[in-house]
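One chain of protein is taken out of this complex; the other chains stay put.
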Amino acid sequence: MRHLRHFVPVLVLLAVLGTAAAQGQSQYAGATLNVSVESDQYSAAMQALAPDFTKETGIKLNVSILGYSEIYQRAIADFVGHTDQADLYTTDIVWSCEFAQNHYTEDLTSLIKRDAAELKTDDILPVMWTLGSCDNEQIAFPLVGYAGVLAYNKAAFDAAGLQPPTTVKQLVSDAAAFTKNGKYGIVMNGARGSPSAQDYMFYMLMTGGSLLDANGKPQLNSAANVAALKLYASLFQYAPPGAVSYSWGDRVTSFGNGNAMMMMDFSAGLDYLKPGKFPVSGKAAITTPPVTEGMKPVYPFGGWGIAINADSRQKGAAWDYIKWLSRPDIRKRFVELGGQPIRTSTLTDPAMVKAYPYFPVLLKAFQNGNGDFRPRIPEYPQIENAVGLAVNLVINNQETAQAALDAAQTSVEPLFK
Amino acid sequence: MKKTNLTVEEQASRRGRRGRPLRFIRSLGALAWVAPALVFVLVFAFYPVLYSFFISFFKYRLTDPSHQRTFVGLGNYIQAFTDPTFVVAVRNTLVFVVGAVGVETLLGLGIAVLLNRELPGMALVRTLLLAPLTLTPLVVALVWGALYNADFGPLSFYLKQIGIPIGRGPVGEPSTALASLILVDVWQWTPLIALILFTGLRSQPTELHEAAAIDGASPWQRFRFVSVPLLQPTILVALVIRTMDAFKLFDSVFAITGGGPGRATEVVNYYIFKVGLTFFDMGYGAAMSTLLFLVIVGFSAAYFRVLNRVWTNV
Partner (left out) sequence: MNARLRRRLGNASTYLVLLLVMAFFLLPIFWFIETAFKPRVLTFAIPPVWFFQPVIENFVAVFKQVPVLAYLRNSVVIATGATALAVCLGVPAGYGLARHPGRSSNALALGLLIVRMVPPVAMLLPFYLLMRNFHLIGTYWAVILLDAVLNVSFAAWFMRGYYQGIPPSMEEAAYCDGATGLGAFIRVALPLGFPGTVTIGLLSFIASWNDFLMAMLLTARTTRTLPLGILETYHTYEITWNLMAPISLVAVIPVLILGFALQRYYVAGLTLGAVRE
């Protein structure tokens, strides 16, 4: 009888803990997290999932969606001014080392190691870690991975009896074959700045070029890069005339309207594969990008990580949110709501593959993905700007590829002294 | 009670005869009226403007991990003068300002005169004319960017229909890109000029017009010798404001061309934005801002000189 008296408080305690565990209430219940998310197809998913997180853990989320320019400037102003405007930021892959070297966001390495089992880190595709890694730090956790893919008008290819190109030579010949009767073989982003720079970098990767040499120093005007730029510029003869000033939205419209038969793209939204959004919906497909013959396949990789503000006073709660977002079952719902996958399990789950038949393409692209074709260094904005100008000058026939890239190289060299 | 129906000119010359010292003291009276506005501006604009000027003498990248801030004296300014992008940007900006403001002023004056006629439906016209002004400049730029699209923009489509070859499009051809942006600016801001000038026309004393008509002046002569001189202060205001804003062109370059094709639409304010808010190179951005500021000040000063001289000689 005396033992029973001792048991009761323990039983009560266990009951309380048990209930709490069943509710999943986090030790941070009652806290509010401010999350700044970049505006893209996955942002709606972040917003939609927020109430579920609150229900499970009791932590409230204020999700703000901001345009690309805005989130970058706000983040920097926030970090530099130490104003703690947001606890979490989505971070572009190219900001990785800028944020790491300035200690703007928390290094998550130890947390990831500690919670590796819970996170099932082996399930996360290796390339995904480049979304926030710099040297030995991990300043952002993978959130959405974008694979570089080749989108093509399957109906048109089938009608012509062609298979989508797997080599660069085939790409060029296919583009030429479709350019007739007011239609075009391929479409690119020619607009000055980020659009043309990033588009060119896709083609640079598939011909073996690289913006940085083995020592991390710029080699914008290497022979391979110049050849890639010549190739890129030559493709514009198979593109709609306005392509020289296209940005991503224009490119998607051109492809989506069935005006151009191919385009290289990031798998950020793949809206042209979804029914009812574009005239080509249902007639388009994606495949891995072509590579130069004899080259080991390597595909562009990009995307966004989610990082914890170094000035945040709720890092514990923020880390709980990141862990929750990466849970395999949540990831599945995330994809259904418009997000992009980071886990092998998501990409190989039979139900998911049935709903998204292009998943095997993404898986292959991720497994051979290169997240560094756009250098993830603090000087990236200036490199991108220099390359963007060079590309735009060349496609407008105002400079030769060699001269343009030489000038670009000269303009960025002072940054690396 | 004195009958004071003097013309504006007669009053002005009366004041002038009183001598300079008195005029100086009298003009200090303005201080009392201006003080609140002046203090407000000093408090909230003083620090940012001064900081910007101060930092222009340093090499300072906000996101530099080493937080280096090195004094370089005029280094940033020298860099600006030797920077091909900046030089082209200055030239493009000047072309844009002169083109846009010129067209807007002439067009605006014409529209203001038309609006001034008392015809039924004018109130509706005046309201509708407000529409371009009220749109967010960024949205205006995006709309025109869509209209201009060479392959699926309505404007390009109809141009092609009537046989005008557009090549790579109005904003894709280096020769027409800047002019296309000028058109966007004209579209959005001509109503502003028209409105300001219309307000000015409306507030003109009718006696002067009637007196001129009695004297036998034709409508054109009345316009040239009564309306326009009386409009002079208003024209000046409209010109100065619009010129200053035109120098700060940003939205259409940001939303439509990104400075391209090549460097055809690179303008100074957009370049400053790139350098200051994307590269976070504060020193260089501040130096270019100071240079742009000096150019704007120079233009405004020139306005006063030229216009004052021209109109008082009429």
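Structure notes:
A and B label the chains in the order they appear, each numbered from 1.
The rule is short, and it goes like this: contacts are C-beta pairs under 8 Å (C-beta built on N, C-alpha and C of every residue); 3 or more make two chains touch, one makes a residue touch a chain.
Quick caveat, the model's predicted, so the values are computed rather than measured.
Residue A:Gln85 is the one among A:Ser26, A:Thr57 or A:Gln85 that touches the chain missing from this view. In the full complex, chain B touches the hidden chain at residues 1-6, 8, 11, 15, 23-24, 26-34, 36-38, 40-41, 44-45, 47-49, 51-52, 62, 111, 114, 117, 119, 123, 125-140, 142-144, 146-147, 149, 151-154, 157, 187, 190-192, 195-196, 198-200, 202-207, 230-231, 233-234, 236-237, 240-241, 244, 248, 250, 268-269, 272-273, 276-277, 282, 285-286, 289-290, 292-293, 296-297, 300. Residues touching the missing chain, restricted to chain A, are 34, 38-41, 44, 47, 62, 64-70, 73-74, 77, 81, 83, 85, 247-250, 252-253, 257, 259, 265-266, 268-269, 271, 276-279 (touch as defined at the top).
Operating definition for what follows: only the chains that are shown with their structure count from here on.
Chain A and chain B, compared by their mean Cα positions, are separated by 41 Å. Remark: chain B residues 62-65, 85, 149-152, 156, 166-169, 171-172, 174, 256-263, 274, 277-280 touch chain A in the complex.
Across the interface of their complex, chain B is touched by residues 69, 72-73, 76, 80, 98, 101-102, 190-195, 240-245, 247, 250, 253-254, 257, 259, 378, 381-382, 385, 388-389, 392-393, 396, 398-399 of chain A.
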